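Notes to accompany the following structure.
All protein chains but one are shown in place.
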Amino acid sequence: MLIPLILLPLVAALLAVVAPWHQARSLLLVVGSAGHLLMTGVLLAQPAVVGTPWLGLDALSRLVLLVTSLLFFGCAFYAVGYLEYHRVRGNRVMVPCLLVFLSAMTLAVLARHFGLLWLAVETTTLASAPLIYYNRNRLSIEATWKYLLLCSIGIALALLGIFFIGYGALVGGVHPVDLQLDALLAAAPDLSRPWLHAGFVFILVGFGTKMGLAPLHCWKPDAYGEAPGLVGALLAGGLTSVAFLAILRALQLMNAAGDGPLARQALLIMGLLSMTVAAISMVRQPDIKRLLAYSSVEHMGILAIGVGMGKLATFGALLHLVNNALTKGGLFLSVANLQRGYASKKLWEVRGAIATLPVSGTLFLAGFLAITGSPPFGPFMSLFTILRGVFGQGATAVGLGMLVLLAVVFVGMGATVLTATQGPAVQLDTPYQDKLLVVLPPLGFVLLVLVLGLWLPEPLVSLIREASALLEVTS
Amino acid sequence: MVGLLVFGLVLIATSGVPGLAWRRGDSGERLFCGQVLAGVLGCLVPLAATAVSGGLRLELPWAVPAGWLVLELDALSATFIAPLLLVVACGALYGLRYWPQAEHAANGRKLRLFYGLISGAMLVLLLARNALLFLTAWEIMALSGYFLITTEDDKSDVRQAGFIYLIATHIGTLSLFGLFALLGQHCGSSDFPLTASLPAAGSGLLFGLALLGFGMKAGLMPLHIWLPGAHAAAPSHASALLSGVMIKTGIYGLVRFTSFFAHIPAWWGWTLLALGAVSGVLGVALAIAQHDIKRLLAYHSVENIGIIAMGLGLALLGRSAGQPALVVLGLSGCLLHVANHGLFKSLLFLSAGSVIHSVGSRDIDHGGGLLKRQRWTGLFFLGGAIAISGLPPFNGFISEWLIYLGGFGVLETPSSPLAFAMLSVPALALIGGLALACFVKVFGVVFLGEPRTDAAARAHESPPSMLWPMALLLLACGWIGLFPLSLRALLERAVSDWTGAPAVATLSADLAPLGLVAAIGWVLVVGVLLLGAWLHRKSATAPREVGTWGCGYLFPAPRMQYTASSFGDSLVRLFQFALRCERHGDRVEGLFPDKQEFSSHTPDLVLDRGLHPLFSAIAAFLGRLRRRLQNGIVACYLFYVVLTLTGLLVLVRL
Amino acid sequence: MLGRIVLHLLVLLILSPLLPGVIAKTKALFAGRIGAPLLQPYYDLARLMRKEFIFSRTTTWVFLAGPVVGLVVPLLAAQLMPFGGLGASLSFRGDLVLFVYLFGLARFFTAASALDTGSSFEGMGAVREVTFSCLAEPTLLFALLVLACGADSLTLNDLLGPALAGRWHSGQAASLALIAVCLFVVVLVENSRIPFDDPNTHLELTMIHEVMVLDHSGPAFGLVLYGAAMKLLVLGALLVRLVLPLQTGHVLLDLLLLVAGLVGLAVLIGVVESTMARLRLPRVPQVLVGTTLLSAFALVLVLR
Partner (left out) sequence: MSESLLANLLLLSVILINFFCLGSARLVACIRAIAVQGVVLALLPVAVHGLCAHSLVLGLGTLCFKGVLIPGLLLRAIREVRIRREMEPFVGFATTLFLGTLIAACAFLCADWLPLAAAHHEGLLVPVALTTIFSGFLLLMTRRKALTQVLGYLMLENGIFIFAVLLSEALPLMVEAGMLLDLLVGIFIMGIVINQIRREFSTISTEQLTALKE
């Protein structure tokens, strides 16, 4: 069941490469993602899935798989309408790349072997590079270049980190040395500490680059800013979650080795730094999509802080992972609509969005409120849970710092979003209109986030609880 | 009973939803109004039941982390809910003609949707006994408030006001996040702790966060920055709701929060007392300097919140020093003034709206002589003005009297540690005097004299559906002023809800003189009416065709009347040290002076003089920093990677 | 109680026009004139009551509300105020606040009725009235606080009761004297006397109270004058009681003492009016703020 889940999008991608018609490719995209979602649903419904040493499904990967699949489905649905609009450019590159991207993300989520995990994450980088370059202009090439270079280097560092851990096993006298997760976890207490620590740092920096923790985030505003909205959504919601999962795997290892506190401290520092840098960058940000990119940096920081604090905050962070992904989906897709309508993503042109494009504008505003942690949206619940966790452990200074940074973020983001959405209607030069196909996915995401803020399904809660138990020191 | 309450609540909260279907025609607004009124009636029954017997409680599971749907209606909540229901109903009715869908096709539906939502959210907030439920309702209220304020978002000043409001309210909300997260740690669950169950030790941070979060909403002085702009920007009946009711949720929060603690540190009370006095005096001083009637009323909200905070501060001091009489007087003054302010401020906003509706301007100096053209509106405004100035026989006097008594009361025990609390008395006196001056100015300039503009000369009376809500509110003001003892039971129960101790018999004695106050109020009303009737009959045949005596000048013109600026000028000069009023225009000099212009403008002390420049500087600095950090050079980004790597390696000490 | 009320009303109604007469007579004597008879204010009132009204076309019913409230308020306030040895007819905890605020109501309507005429002169008067009063109000309350200090009651009747005599002999005498001075200033301000206002000037630009009632005529003007006289009496009674806290227990004697005190106060006012020049208008707020500080100082002395 696990291998078909990876292969399904891959097969669809292959078919899309050979398929001669535009519509057929769009259909393949939707069918592929729907099939993926369906199979994910079936998998998640099973209490236990038999895995191999290479692939497996624990609570953490269940959670990330669910998020990724859901997000991808919405984006695929959206892509149909989007590509219809960009008919001239075609979808010959876009659709296969998207499907390969999905496949690689799935592989990364399911991988139980650090090497395989690394391979899959690297593949996501490569598969997403053409997606970022979709618009084929100077800016998008620059963004792609920076994305590719920084992420490749980051990923290389992560590989080195993995090797360090392996070498730590070798030095520690573990035999046979195996980068399989369960084997490493079992052998963790024997690993050579300096190598393990260095390995964790390299993995944190490497996958942190991919995830976009500051100050490793520099590719993010450029890539998110220039990529099509749906790619931005997939990167900000899906890819970052996958990279975060990779970091969590390393954290599991550190926990098993009894060095959890050290790892958590590093995560906490990175998290606070990310929030700070994001807050600084969001003040008076005139570019809407770059704004969202910085918001992504901020939320990666929040995730890191949550996991860094542990206990209840971990639960909150994992819940926040879900909320953040879905909200980012809604935000990026609605901003994509605005960008298409206004033919700009700069604040001096995007004005009066609610009056001009009522549905997309409203969704953008709602997404903004959601992502900044306003009740009754889901991120509030997770954010508040993280805060309770932080304060609950007596880290009052961290909690207050977070609150101050959240306030700065709100001010910065609010100034831009409100200027863009409020005001009298503008005459648009483009023929774009809010059509059902491009409005439904962001609407779905925002509604989902709203529901998660008012009612958390019991299975999800227990899943997150199990997942956060995996990140706790068990001994 | 609980079912009825929830049913009414849901009806109110969703009242704007059905109307979304009608873009044209008035079915939507009628449906909205009907639903609000039905919901209010539904809620009134359980409310009345609470006033008679004990409270109601509802507990249901709620599938969010640490969430639990706990609603409880006790006397403390009831004192906030009662004026809320009245104002909501009056505003809904008023809106039918004030903001008809036919004239406001673009934003009428939005206004009604959020009007219903904010009312429902406030009800939930006042009933909630769980932190998550409270915060959710709080933010729904805050956001709905934002959309009410930006009803006319095609105007840039409205957007500006809305933005400032949103920032302020969100900062408040964030500090409440911190507050409730910390509180949850203190009491072990996110349900509200029982009254007087927490020790106060180490809760200074809690109080600070509560003061920031709730004070921001209430509009205590340095935190009032959002209030004047927001109330001026919203449609009048929405302003009535925001100013009359919404800002009181901040007070409610403070009252509820302080009720959790068994012992109150004295500095909490002193802080509130001092902030209250500053808000009161500076609020009213700023109000006098305004020309925009709604901004003026908004500053009066700051003033009244100050009075309320002084009451709460006295009550807190009473708690910390163990003086039950002070607790009763302070808290019942505070609670009663909350209700009173809700009533008369709504009344004033509605009647100001009626003036704006017919004159078409918010500028006080564009009115004049309206009492002849809008006799009922003028009468209602006058009633509200007397009430808000705290003059007998209206309700404002009753609550201020209670707080005064608290202030005097601290002197009764010799060498009491609270002796300095008696400074609230002269502060209240100054506030009262200034408020009186301010409302003489507004009423005189807008309603009396000759019309200053053509629009004022052509003004017409508002339709009955706008007048009845005002009449209802004035009646309520009069009721509290003339039958204050009818509220005694509710107030006493609210006090015992707050302190956690059952009401003691001696406490009633403190409120007993209210009967005599009311009696004197009655004599006053009857005496004035009798003498007035006599004078009126005697003067029935008098000639009314002459002009006002011009002191020898033969050609007086309406423009020569005293204006709002000139009226406020002498008082504004007295407070120049704090107001920093800006004057534009030259002195008139010489025997045959040229044409001169004069205008004055009083920017907000905190917002325009302090925060605006400060935040601009910070934003500019952050912008420079951002450009330095994200400079577009890949090599530099790689350098960050190396730095991070090195830093973390040092951190884990390999 | 009913007897007390009637007695208070009688004293107020009969005695009050006498005080302006005394003041006028004193001033005349100082100026070396014989002056109008002592009872001239009574004649004036009687004449005004017989006269006709005349209304500006600008005015509304508010124009008449001013005199009406201005008359009713002192009548009510007098019931709360002990008239010398005659205790207050109505007394309850916190009546002192009501006492102060009743006069606030009167001020509101007086100023409103001035604005009702649309005359800029009357507007000017209204502004001055409300400005000066809101500066005088804290002084009055500081004075009341000084009186309330240590007294275990919050009624005017008890604050100005028999215990007051004892306090003059204790260490509080200094602060009592201070507030007596302050209250004298308040009486002067509230009743529009020199040096704060000159009721007899002929330049409207410099008047305060008189300019507010320029347009009132006939019985309405009569009510205004009568109300003003009563206000002087009620506020004067406060000051007299503070300075002369004697109490014989015999109604007639006490009454006589009150009348003597009030006449003395009127003479004093007359002397002040004759010997002082009117203050420049911008100086008035300064003096009032100074008085407030003085009364605050008195409070500090008491609390020490």
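So that you can tell them apart, the chains are marked A, B and C in the order they are listed, and the count of residues begins at 1 in each.
The criterion applied here is as follows: a contact is a pair of C-beta atoms (placed from the backbone, for glycine too) under 8 Å apart; a residue touches a chain by one contact, two chains touch by 3 or more.
The shown structure was predicted, so the numbers you read here are calculated from the model rather than taken from an experiment.
Participant: Considering all chains of the complex, which shown ones does the missing chain contact?
Facilitator: Looking at the complete complex, the unshown chain comes into contact with A, B.
Participant: In the full complex, which of B:V52, B:A540, B:L591 or B:A635 touches the chain missing from this view?
Facilitator: B:A635
Participant: From the list A:L15, A:V30, A:V49 or A:A156, which touches the chain that is not on show?
Facilitator: Counting the whole complex, the residue in contact with the absent chain is A:A156.
Participant: Among A:L29, A:V95, A:A169 or A:V322, choose the residue that contacts the chain missing from this document, as touch is defined above.
Facilitator: Hidden-chain contact among the options goes to A:A169.
Participant: Of A:L7, A:V49, A:L126 or A:V451, which one is in contact with the hidden chain?
Facilitator: Selected residue, touching the omitted chain: A:L126.
Participant: For review purposes, identify every residue of chain A that touches the missing chain, sorted by number.
Facilitator: 113, 115-116, 118-119, 122-123, 125-126, 129-130, 133, 136-139, 141-146, 148-149, 152-153, 156, 159-160, 163, 166-167, 169-171, 176-179, 192, 194-195, 221-222, 225-226, 281
Participant: State which residues belonging to chain B touch the missing partner chain.
Facilitator: Residues of chain B in touch with the missing chain: 623, 626-627, 629-635, 638-639, 642, 654.
The rule is short, and it goes like this: only the chains that are shown with their structure count from here on.
Participant: Count the C-beta contact pairs for B-C and for A-B, then tell me which is higher.
Facilitator: Comparing B-C with A-B, the pair joined by more C-beta contacts is B-C.
Participant: So how far apart, in whole Å, are chain A and chain C when each is placed at the average of its C-alpha atoms?
Facilitator: Here the centre of chain C sits 77 Å away from the centre of chain A.
Participant: Averaging only over C-alpha atoms, locate the centres of chain B and chain C and give their separation in whole Å.
Facilitator: About 35 Å, centre to centre.
Participant: What whole-Å value do you get for the distance between chain A and chain B if each is reduced to the mean of its CA atoms?
Facilitator: The mean C-alpha positions of chain A and chain B differ by 43 Å.
Participant: Touching residues of chain B toward chain A in the complex: what are they?
Facilitator: Within the complex, chain B contacts chain A at residues 62-67, 106, 132, 135-140, 143, 150, 153-154, 156, 159, 162-163, 166-167, 170-171, 173-175, 177-178, 180-182, 184-185, 190, 205, 618-619, 622-623, 625-626, 629-630, 634, 637-638, 640-641, 643-645, 648-649, 651-654.
Participant: Would you tell me which residues of chain A are touching chain B in their complex?
Facilitator: It is residues 145-146, 149-150, 153-154, 157, 194, 197-198, 200-202, 204-205, 208-209, 215-216, 218-219, 221, 262, 265-266, 269-270, 277, 280-281, 283-284, 315-316, 319, 352, 354-355, 369, 372-376, 380-381, 383-385, 387-388, 390-392, 396, 399-400, 403, 406-407, 410-411, 414-415, 418-419, 422-424, 453-458, 461 of chain A that touch chain B.
Participant: Provide the residue numbers of chain B that touch chain C in the complex, in ascending order.
Facilitator: 368-369, 371-372, 382, 385-386, 389-392, 397, 400-401, 404-405, 408-409, 411-412, 414, 419, 422, 425-430, 432-434, 436-437, 439-440, 443-445, 448-450, 510, 512-513, 516-517, 520, 523-524, 527-528, 531-532, 535-536, 538-539, 542-551, 556, 558, 560-562, 566-567, 569-571, 574
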